[in-house]
Every structure is written in C-alpha cells, then in structure tokens.
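In this view, the complex is presented without one of its protein chains, the others remaining in place.
Note that the chains take the letters A, B and C in the order they are written out, and that residue 1 is the start of every chain.
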Amino acid sequence: MTIIIQNVVRLIVPFILMFGAYVTVYGHVSPGGGFAGGTILAAALILERFVGINRKWSLNKSTCLKGVSFSLVGYGILKGIAFLEGAMHIELIHWPLGQPGALFSAGIIPLLNILIGLVVMMAFVLLFDLFNEDLAGEDH
Amino acid sequence: MSILLDNFIEVGSIILFAIGFTTLLVHNNLIKKIIGLNIMDTSIFLYFISIGYIDEAHAPIFKEGVVQYVNPVPSGLMLTGIVVAVSVTAFALALTIRLHSIYGTLELDEIMKMREENI
Amino acid sequence: MSLISVAPLVIILLLLISSFVLPFLKKPIKTSLPILGALTLYAWIHGLTYLGKDMYTIQAGHAEPPFGIALRVSAVEIVIGLLFMTVTTLIIWFSAQQFHREVGEKQQKTFLVLVHLLVASLLGIVYTQDLFNGFVFIEVSTLAACGIIVVKNKADNIKAAVKYLILSSLGSGLVLMGIAYLYALTGYLDMNYIHEALVPIASEKSRMILISMVLFMTGAGIKSALFPMHIWLPDAHTAAPGASSALLSGLVIKAPAVYFLKVCVMVYGYNMINQTAFLQLILLFSGTGMIVGSLFARTQKNMKRMIAYSSVAQMGYIFFGIGLGTPAGMAIAVYHMLGHGVTKATLFLVASTFIDKLKSYELSSLKGVGREMPFEMAVFTLCGFSMVGIPILPGFISKWNLALATIETGQVWLLAIILVSSVLNAAYYFPVTINGFFSDEEGLKPNDNHVAKAPLAVLTALLVLLGALSGPILKLIEAALT
Partner (left out) sequence: MRLTVSIFVAVCLAVVLLVGIVDFPEFGAANNPAHNEVMEKYIEEGVKETGAVNLVSGMILDYRAFDTFIESIVFFTAVISVFAVLKGGKIL
C-alpha cells in the first residue's frame, strides 16, 4: 500500500474506533448497541490490516479467541443469573435503573452492550485473520 | 389488484425471495450460491421489517411528547436474523476457501464429479 | 420453583458456558465428560420428578409470555431431552477411548466444544415455546453440526458439509418466512398465543395459514431429511467420523422434527391441520420416503451409507405419525424418535468400530465377523431386529401402534406402506446378520480387540428398556399431546 493510504488510515482509524465505542456505550440511550458498535470497531481494525499497518497492540488470534470466550462467559453469567431469577421468581441482585437517558442507567444493559461489542469485534477480526492467513498461504 | 400496489414492499420482498431461492438452487458456482442465500435472507428481513412499519410513526427511541412509535419487535428480531446470516455466510466462505484449495474450482457439479483419488 | 424444576434452563446455560471455557483446557475430555455426566444425572432427576405431572413453563427472564421467552416442560420435551442428554454422554464416553483413531487427538478439542454447543442448541429447540427462539437455536445447531462433520477435514467431509450447509440454510430461510407470515397475522411469537389468535381468523385467512404450514414443513423437512429433501443426509453421515454420524443420525435430525411437531400441535392445533390438504402432503412424502429410503438402503455396498439411507426411511415413519394428525399418531412419532435415536446411535457406533477394526467400509467384509467380535455383532443384530420390528423391541412397538393409529383414522390402505417398508427393512438388515454369524467364509481379522464395550452395553440396555416400558411411556406422551 502506498504511504498516502497508510497515513490517511493511521489518521482516521482512532476516530472510527472512538465512534464505534460511542455507539456501543451509548447503545441504551441512542440508536446503536453492541452489534452495531462492535461491527464498526471491527471495521476499523480490519481496515488497518488491509493497508498493512502493524501496531504493537493489534489483536492477535489467541487474544481474540480469549476475548470472545471470556466476554461470553461474563455475558452468560450476568444474564444467566437474570434468567434464573426470572425462572424461579426471586430477586438475587437488584441493579439500579437510574435516570432514563443518562449514561449510567438501565441496570446491566450498558455492560451487556459492551460485552456484545467486544464479542462481535473480536469474532470479526478473528474471522478476517483466519481467512487472510489461509488465502495468503495459498498464494505462496 | 390494488393490494399488490398497496403492499408493494411485501410483494417486492417475495419476488426477491424467489430470486434468491432460485439463485441458490440453480447456480453451480459456490460464490453465486452464497450470494443467493444472502439475497433470500435479506428479502425475509425486508418482509419482516415491513410488518412493523406504521405510517407517520417515530423510530422506537423514547422521546417526550411522541404518541405513535414503530413496532420495535420486528427490528429486534431482524437484528438477530442478520447476525445469524453473517455467521452462516462466514462459515460458507470458509468452506469455499477449503474447497477451492482442494479442487481448484468453485463449480459444485465439477467438484461432485471428481473422485478423491484423482487429486 | 425449586432448583430441580428449572433444570432444562440450567442445563442449557451450563452446557453453553462450559463450551466457552473448553478451548483453553489442556485435556478437555477430562472436563467435558464429567460435566455431561453430571448434567445427564440432573436431567434424569428432573425427568423422574416431573414425568407424569402437569406441564409447566419456565420463563427465561422476568417477563412472562407473550412479552418474554419461556421454555415449556411436558412429557414430550422431558423424554426427548433425556434421550438427547443420555445418548450424547454415552457417545462421548465411547469415543473418548478412540479419539486418536476416529477424530484425531488434535481435533478433539474442537469436536468437544462443538458437541457442547450442539447439545445445548438441540435441547433449546426441543424445550422452547417461542417460535423465533427455536429458529435461532436451529441455526446454532446447523453450524455446530456442520462443524462436527468437517472436523476430520478430508475432502469428502468438506463436500458433504457444503451440501448440508446450503440445503439447511435454505430450510431455515423457509422456516423464517413461515414465522414472518404467522407474525404478520397474529403479532405474537409465543406458540400458545399464536394459536389463540389464529383460531378466530382461521377460515378468513386460510390461504396464508396454509402457505405458512407448507413453509414450516419444507423447512423442517429439509433439516430432518424428509424424503425428497434428504439428499444431503447420506453424504454427510458417511463422510463424518463415527461419533459425529451417531450424533447426527441419532439426535440432530430429530430436533427439527420435534419443532415441527410442536408447531403442528401447539400453533395450529389438531382442528386446523385436519381441515387442510396439508396432512395428505406429509403422508405422501413420508410414505414415499419409507419405501424409497429402504429400497436405496438395500442397494448400498457401504456399511455407513446403508445405515444412513435407513435413517431416511425411519424419518419417514416419524413424519408419517405426524401426518396422521391425531394425538395417537403424534405420540407414536415422539416414541419412534426415542427408539430410533437410541438404535441409530448404537448402529453407527458399532459400524464405526467395524470400520476401524476391519479397515474396510464394505458390507461384504462383515462376513464371518460374528465369530471374531461376537459382542459387537450381537448388538448390531439386536438393533437390526428393532429396525425390522421384532416384538418387544421399540421398532415393533412403534410399527404396531402406527398401524393401529392408521386404522383409527380410517385410511386403511396406508397399512400397506408400513408392511412393505417393514419387509424391505428385513431385506437389508437380516443378510448382514446372517452373513456375520453363519457365513462359512473366513472374514477379515480384526487388528486388535480393544473396544469400549460398556457404553454399547448401556445403549443396548436402554433399547430393551424402552421396548419393555413402551406402554407407560406412550400413555404419558399421548396425555401430554391431547
């Protein structure tokens, strides 16, 4: 890739990441949510990979798989408790709902949105890496 | 006849569904099959979301003073549907990559004809 | 609600959560097998406590239906859930001892993760009361089933998986379209509420309802290998490793059939399905499947392929029971799923043992094998007897009751199909047994004698038990379906 593209991408990727984070974190007060935000985050990271920028902190496959799994474990435990509470008609943990419209409101919904965002982002990046590696291996 | 024009989104999505279904069944190229699959899925999403539409209603984001909102249920369900379609597409593409690296072609009828020994 | 009553939800959640952790363990089988065993025990405790009691719902989350999602627990779900848990545990126990031959040591981890996901999703399909939730579970099960087919990673497996994936995506598209039609008509997704909303408008909107029925039938039929849509099944079952084919044939193709049965009974209800030509369509497809599947099986040379085509014929029996449109017919469909699930899983495990020991796929290589491996051949024979319909075994019970239910509906000529199919079953299972035990030819010698016998023995015991307890089981299921 030419240096122009690389520099432009270097410049805009942080903004895309910030936008993705915004969409994820504000999923309960504005249009968006974990799935949309995670896709935007993944798009930014895949864009970097496309133009051949290797940052030190860029996610490798093992980190991605760990991220996906442990986000899902967290999600499963958080929501599993809620499911069981509903099924057994008891209340174990009370999550404060807060003022509707504020960032810290709506109980665990923002937390779940962040976890879903992480799952979606890392799963997409992982899929891209796997495909990319396999296709690159075929050419040589 | 007028119902065909009034419900034009449903009619359009059913036609798209038929196109996708046929692409999936009749084409031999795997990539074209996957495209057909996606057309079919998208047409169902379109159909589902058109069920939830209400004329002159607002998007389902709570705002003071708004009375009529669009039905949020189809939107939520189709979010799930889209994720499922993406995952199936990813897996189908992975299989396509493997098939291409084994057989060197994407035409399904040629692949089915080839015996494993001949490779 | 006690901790026992919510067992189905807990089992599904624990299976899913454990599958996220398995990829990071050194010896996943040492964790997976105890988890599966413990959960099976839990399922049995729940089943024995609630079998015969009234049906109840478990709501996942604080909102009750129609606002939230609920799992439905009645005799049908309990028995099918027990079948799934028990057979999976036994299959994993069996294959744990020969992973290095069948799947490969390195692929073991992937295989176990996918099995956990698969079983959880199958249980979800069976238990759920929400149409859309069932669809999502069906998608997970499709992806996981494709995963366990390709885990061996040979060219044949990839080919079979592509065929399966494309056809079953088509099927899920059709199911989703059916859900969309029903949602447009009623505005609910919970099965009971859809039924209540459909009854008043049944005659007014009959066309749309009939189309949705056909969409559900085609979609579930593709996934359950109903006859003209079965073309993916023989390839997939033959190419997959032994444990995977046992899972696929014993469990995976049953779950969409249960979903379809629940849609028929709970969403449309007996009145509505009996008023349309829809049942005749199912009877036509399943009747053809029963005969043609057996005919195809008769001509096969490959052991696994023969058993796979036999599955096509047996799925015909299940859909035939649904197609009768009476509680008795539906109950026999469920009972046949139990019998066939256990039998087919055992047959595939035994067949994979033969293939492994004799290093040959051919049916002809089984000649004289009964003298070298008497236990395996005896298990194979017993399962074959059950398929053919020798009394006391489950196969006989379901055929007998199917015939009775057919006479009850007044379509006596359909008996001919059951008879012809049984004779054809005998025509391809008996020669294997006779050759195995009584052939004078010296067969291939097995290369070593180490086989996991205990799981096979448990499966066979289950099979005999199912036949012996058929009366109460059928009564329980029928009571739940009326």
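Operating definition for what follows: contacts are C-beta pairs under 8 Å (C-beta built on N, C-alpha and C of every residue); 3 or more make two chains touch, one makes a residue touch a chain.
What you see is a predicted model, and the numbers here were worked out from it, not measured in a lab.
Shown chains touched by the missing chain in the whole complex: A, B, C. Residue C:Val136 is the one among C:Ala43, C:Val136, C:Val292 or C:Ile417 that touches the chain missing from this view.
Contacts to the hidden chain, counted on chain C, fall at residues 16, 19-20, 23, 60-63, 66-69, 103-104, 106-107, 109-111, 113-114, 117, 121, 124, 130, 132-133, 136-137, 139-140, 143-144, 146-147, 150-153, 158, 161, 177, 181, 183-188, 197, 204-205, 207-208, 210-211. Residues touching the missing chain, restricted to chain B, are 3-4, 6-11, 14-15, 17-19, 21-23, 25-27, 50-55, 57, 60-62, 68-69, 71-77, 79-80, 83-84, 87-88, 90-91, 94-95, 97-98 (touch as defined at the top). What chain A contributes to its contact with the hidden chain is residues 27-33, 61-62, 65, 68-69, 72, 75-76, 79, 82-83, 97-98, 100-101, 105-107, 109, 112-113, 116, 119-120, 123, 126-127, 130-131, 133-134.
Simple rule for what comes next: only the chains that are shown with their structure count from here on.
Distance between chain A and chain C, defined via averaged C-alpha coordinates, is recorded as 36 Å.
Multi-chain contact residues, meaning those touching two or more other chains, do not occur anywhere in chain B.
Shown for chain C are the residues that touch two or more other chains, of which there are none. Only residues 1-3, 6, 9-10, 13, 16-17, 20-21, 23-24, 58-63, 68 of chain C touch chain A when the two sit together in their complex.
The touching residues of chain B, when paired with chain C in their complex, are 17, 20-21, 24-25, 30, 33, 37, 40-41, 44, 47-48, 51, 73-74, 77, 80-81, 84, 87-88, 91-92, 95-96, 98-99, 102-103, 108, 111-112, 116, 119.
Interface residues of chain A facing chain C in the complex, by the touch rule stated above, are 65-66, 69-70, 72-73, 76-77, 80, 82-89.
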